[in-house]
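Heads up, one of the protein chains got dropped from this complex, but the rest are sitting where they should.
== subunit A ==
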Amino acid sequence: MLLQGIAAASGYAIGKAFVMQEQATAVERKDIGTDAVEAEVERFQNAVQQAMDELEQIKENTAAKLGEHHAEIFATHILVLQDEEFVGQAKEKVRQEAVNAEFALQEVTQQLVDIFTSMDSEYMRERAADFRDVSQRVLGLLSGKKSAQLSDFDEAVVLFAHDLTPSDTAQLDRSKVAGFATNIGGRTSHSAIMARSMEIPAVVGLQHATESVETGDMIMLDGSSGIILINPDEDTLSLYREKKQKFEKRQEEMKLYKDKPSVTADGHEVELVANIGNPQDALGARNNGAEGVGLYRTEFLYMGRDSFPSEEEQYNSYVTVCETIGSDKPVVIRTLDIGGDKELPYLELPKEMNPFLGYRAIRLCLDRKDLFKTQLRAILRASAHGNVKLMYPMISTITELREANAILAETKAELDEEGIAYNKGMEVGMMIEVPAAAIIADQLAKEVDFFSIGTNDLVQYTMAADRMNEQVSHLTQPFNPAVLRLIRMVIDAAHQEGKWAGMCGEMAGNLKAVPILLGLGLDEFSMSASSVLSVRVLLSRLNRDEMKQLAEEALALETAEEIQYLVVKRVAAVQELSI
């Protein structure tokens, strides 16, 4: 049987299942009579004190095991237990309603949990878990039972639980827990974050896993794809044992590359940067060894709300990204790319027959100068605080580029007049997504500082195949010779003018594509943060001159299949690093 959940911490765990029975959490309301109220408050206060002592202990152990950073969450739990707004309210309730402490605590906790779960950020919603965790500990102590311990396993198990609190997670012993799976939670829940730093493979958000699995079942958990196999056959198991071994070897190797430059075996250096959608992603990019941001998709700032973000709001987000990634690191900010599959309800755009060929991105921005200028002002102002580069999406003609640059010049003049600081030397580039732009790249290159090739759209437009339509998905071929020839034209055109060429589509992080792209002379590879280290390891094993030769041979082939086969056959490292 196969279960699919949310991939929370990558890696493979193979072992027997241990299903944690859910603790009886239903608390009954008992009326205790007004005489007993003070004794009840004291009983409650004792449990709170004991919980704080326990937390102090967990905090020290965690600091020793995982570092101060991870221990701080328990310092916060202790603060919660000292907070009158929380503990005080529960006592107040015991006194006013003459009810048992368990019930009062549960009610107060629930009120807070409700506040968190109504918040619009997933990250903040997850904070409800902190209060549940603290409350659960006190409830356990009130009932006289010890809080659940996970330390009695004699072999490494795959742990299944409805939910794991941060304190449960921090106490997991890696020699006894090979991985864990929970019914609830998301990628940003505390237990998921901790699992990633503890490097315990984990899958969360499985909904009914604890019901589908029994203690003793053989489990294969794949924390990279979120898949769990229950009692797989021996062949499947040995396949995954092999994958696990390969994965662990690669992890060890990758760690050595986190703060290293991205350089080939023969000393050619390129730039590996990350694609991000919000300031929070910038942290992930930094932690994964990205050398900057190659694509900051600003449209997420505009989505999920009912009015345009103000200049100030945009500026703050841009500066936050620069500060998070490091102010010397490049941050390529792409101007609004809305339309196509990304809609903005408050923009009230008419429905289109072919949205991907329609009123979107720079086409819309050149038309809605007000919108565009607000964003340009915010980006220019942010350029005073970091290594910001500006990038236009979806340029098809040189006229569009010139129009966009004219609005930029106008905006700069306004800032000059107002005496507002910005980086006067800020690089300005454009995406190459439209085949028309790729074909005239030699002309465009004279008027930009860089190109970044957006392969997802470039492939879709070149092949005339909707990437959302499964019936034509076989035509979505980044390795098609037509696409590769366009890519070569763009890179050559940039270099001809002494400019740099990057790529920010999924292809840039594709291990099979990297050898060809390196051979074609690509200068910057921008990808999802999680791909950065594996690409860096791959690069370290490639020889630039050999890849030039490989790229030449590849471009002489006639089909995408032949080209991929050539890469896999000739570059052993590609196969070794693909898991």
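We take it that contacts are C-beta pairs under 8 Å (C-beta built on N, C-alpha and C of every residue); 3 or more make two chains touch, one makes a residue touch a chain; residues count from 1.
Heads up, the rule we're going with is that contacts and distances are computed from a predicted model.
K.L.:
Just by its UniProt name, which of "HPr family phosphocarrier protein", "PucR C-terminal helix-turn-helix domain-containing protein", "YeeE/YedE family protein" or "Multiple sugar transport system permease protein" is the chain not shown in this complex?
P.N.:
"HPr family phosphocarrier protein"
K.L.:
Based on the whole complex, identify which of A:D35, A:E85 or A:D370 touches the chain you can't see.
P.N.:
Spelled out, the listed residue whose C-beta touches the missing chain is A:E85.
K.L.:
Of A:G140, A:P232 or A:P279, which residue touches the hidden chain?
P.N.:
Candidates A:G140, A:P232 or A:P279; residue touching the omitted chain: A:P279.
K.L.:
With respect to the chain omitted from the figure, which of A:S262, A:T298 or A:S317 is a touching residue?
P.N.:
A:S317
K.L.:
Could you tell which one of A:K93, A:R127 or A:R297 touches the chain left off the display?
P.N.:
In the complete complex, the chain left out is touched by residue A:R127.
K.L.:
Tell me which stretches of subunit A touch the chain missing from the display.
P.N.:
69, 72-73, 75-76, 79-80, 83-86, 112, 115-116, 119, 121, 123-124, 127, 130-131, 278-280, 282-283, 312-313, 316-317, 319-321, 323-324
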